[in-house]
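Heads up, one of the protein chains got dropped from this complex, but the rest are sitting where they should.
And now, subunit A:
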C-alpha cells in the first residue's frame, strides 16, 4: 500500500537516534535567529567544543575499547619509549658484535 511519497521507515531515529546525531543537528545546524533571549552563540560553540573534547579523554576511549594508538609509536609516547629502548638494546648488541670483529679499529675510533 505504498504511495510514491511515502517515506521509508525511519532508520536509527526515535529512541535509537544517537545523541551525537541529534546534537549535531539541533545545536550546529538549523537556522540561527537571535531571539529576545540572547544566548551568546559562542556559548553553544564552546559547548560543542567541550563535548568534542570528551573524545580526547583517553580513559573514556579505553573504556570503550578504543586503544589502537597504544601500539602506534607515532601516537603513543609509551610505545615510543618501549620501542626506543628495544632499538637501543638491539643497536648495542650489534655494536658489540662489530667491535668483536674489528677490535683494533674500534679502539682507534674510541680514542
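As a working rule, contacts are C-beta pairs under 8 Å (C-beta built on N, C-alpha and C of every residue); 3 or more make two chains touch, one makes a residue touch a chain; residues count from 1.
Here is the rule we use: contacts and distances are computed from a predicted model.
Name the omitted chain as UniProt records it, choosing among "Branched-chain amino acid transport system permease protein", "Aspartyl/glutamyl-tRNA(Asn/Gln) amidotransferase subunit C", "GvpL/GvpF family gas vesicle protein" or "ABC transporter substrate-binding protein".
Protein name of the absent chain (UniProt record): "GvpL/GvpF family gas vesicle protein".
Suppose we count only contacts with the excluded chain; which residues of subunit A make the list?
Output for subunit A: 2, 4-8, 10-14, 17-33, 35-40, 43-44, 47, 51-52, 54-55, 57, 60-61, 64-66, 68, 71-74, 83, 86-87, 90-91, 93-94.
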